[in-house]
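The structure is given below, and queries will be raised subsequently.
All protein chains but one are shown in place.
First chain written, first letter: the chains are A and B, and each begins at residue 1.
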Amino acid sequence: MMAFARKSPLLAISMVLCVTFVLIALFAPWLAPHDPMVGELLERLMPPAWNVDGNWRHPLGTDILGRDILSRLMYGAQVSLAVCALAILIAGFIGSSLGIIAGYVGGVVDSIIMRIVDLAISLPIILLALLFGVLFGPSLGNIVIIISLVLWSQFARMARGETLKVKQNDYIDLARAAGCSALRIMVTHVVPNVAGSLIVLATLQVGTVIIMEASLSFLGVGVPPPWPAWGSMIAEGRSYVVSAWWLCIFPGLAVLLTVLSVNVLGDGLTDALNPATREGRRR
Amino acid sequence: MSTATPLLEARAVSRHFSVTIAQGWKRNQRSVQAVDAVDIALHPGETLGLVGESGCGKTTLSRLLLGLEAPTGGAVYFRGRDLATASRDELREFRRSVQPVFQNPYSSLDPRMKVGSIVGEPLRVGGASRQEAAAKVAQALERVGLTASDTTRYPHEFSGGQRQRVAIARALACSPQLIVLDEAVSSQDISIRAQILNLLKDLQAELGLAYLFVAHDLATVRYMSQRVAVMYLGRIVELASSDALYDHPEHPYTRALLSACLPDDPDAPVPTDMLSGELPSPLAPPTGCHFHTRCPIAVDACKAAAPELRVIGSSQLVRCIKVPETSHSNV
Partner (left out) sequence: MSAPMLQVKNLRVGWRRDDQVLYAVDDVSFDINVGETLGLVGESGCGKSTTGLALMRLTPRANDTQLEGQVLFEGRNVLSMRDQELRSLRGRDISMVLQDPMTSLNPVFNIGDQIAEGIRQHSASNGTDMRGRVIDALRRVRIPDAESRARAYPHQLSGGMKQRVVGAVAIASQPKLLIADEPTTSLDVTIQAQYLNLLKELQRESNMAMLFVTHDFGVVARMCNRVCVMYAGQIVETALVRDLFKRAAHWYTAALIGGIPKLGRNSERLASIQGSPPRPEEMPTGCRFAPRCPNVQARCREQSPPVVKIDHAHEVRCWFPRTA
């Protein structure tokens, strides 16, 4: 373990950070010092603890309603994690399945699915989000749906590309010669062999999803207040950027660190799974 | 020559592919006749060799015989039944009886599956229970010189030669009658090749298997086969017993092919009649006899019409108008 940390310190640090975020998100109710939704008006706009006016009861300060920023960050992590997990799972499952089918079956089916993918890629997410927000009211569910609608096409494209590569292998022909149906081949042969790249893609999408969620919350069509979401926290602190800088900076840093560590982790996974960059066996 | 129903037979089988050629802005649809009205029959217990250079269609023909591709003309018959109209049970019986082994042992085995599952796949798909399959898998692995404990290992733990043995074990597991070996030893080193060829011969003697041995190395084909077919640009140009073909080749292409082979030893005389020119592209095959552009004995009639396969002597089939029926080389 220590040898691994020494060999690739960046990867080790990002793994630690990712695990920390997940743990914070999962155990926020027990870790957070205060209730994130309720604030004490007497303590509003308190600066972080190391500042002359701050104190350690609110280590990162409070917002305009006196709510503790640290606690809101922790609960915000929960929101981010939930949105990420749900959106990526839904988009990943639907997108990958369609991509694998398009790649394996080919022909007309492939063309149809890929044209739908092209359509999905050209969807204006902001417009859609605003529309959803107006029609159905902002909610966690709506954000997940909107983000999934945009995300699934990435999975479909990659799944299709990887499936085409897998299809060139002789073991696919051997399976056909043995009498396997197309569905059986896709499930037993294609899926296990494309799963690796799709998992890496999912990891790399986490960053994108967090930023999407933060942007939507910032615009007011994301998770509705008073639920803390990092994006809406930044939005609320917009007017106080100079006077109460901690309202924007800390949620911003949270987004930055999470996305960065997830991306580094994703890169590390890509290298680990790519046979060319692994410590190869010499013949 | 057996008059019984052949095990596997192709009658006037053709396969053409549509290819789109881009030339600047234009897109031309062209047709490649990969296999052109081929008749070939395989009998139980014998090895038929299939040789030819790139573009001759031997791989496409073997895929047609395996049912991996449907012919665009003619039909493939298994025990007299047309595969295109066979029932599900008949197709299942066909797949059990005719098994492939391909050239590349690195892409023949699914890297995510254990060897046991790989070897047992045709059995499980064919309806065998887990226990039945496991027993047959163990037996097949032992037959090819591996051990039953290898069922739990993954392909990357094996060398190229061992992987090819796994591929052969998979072909053996459902007790087939015919194995189609498409360049099965071409990518192996000399010593591994010798091991696998010996193994194949032993299996044939022990189990009465028939082989379709597709390869480009003529010496290996002679070693393995009782009959040999030579293909050029989608057509069979000569079909004869192994000894007749190699000792008394009749078709000019067969002769050129044999003389172009590298010698067995350094004292062998260097042939002076080298075949010139390039292999024509399958997209634009020569008219009439495909070989006339490079043939040393071609005449005008060769350009006009494609010759038929005729019987020369006792049982040698040759597709050439210049070879007389009573060739001096046939006793």
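In this section, a residue touches a chain if its C-beta (ideal position, glycine included) is under 8 Å from a C-beta of that chain, and two chains touch if they have at least 3 such contacts.
All values derive from a computational prediction rather than experimental measurement.
The omitted chain makes contact with just one of the residues B:75, B:91, B:258 or B:309: B:258.
Although one chain is not drawn, its touching partners on subunit B can still be listed: residues 53-54, 159, 161, 189-195, 197-198, 201, 216-220, 222-224, 246, 256-268, 270-271, 274-276, 278-279.
Just so it is clear, only the chains that are shown with their structure count from here on.
Those residues of subunit B that touch subunit A in the complex are listed here as 66-68, 91-92, 95, 99-100, 102-104, 107-113, 118, 121-122, 125-126, 167, 170.
Subunit A meets subunit B in the complex at residues 168-171, 173-180, 184, 188-189, 192-193.
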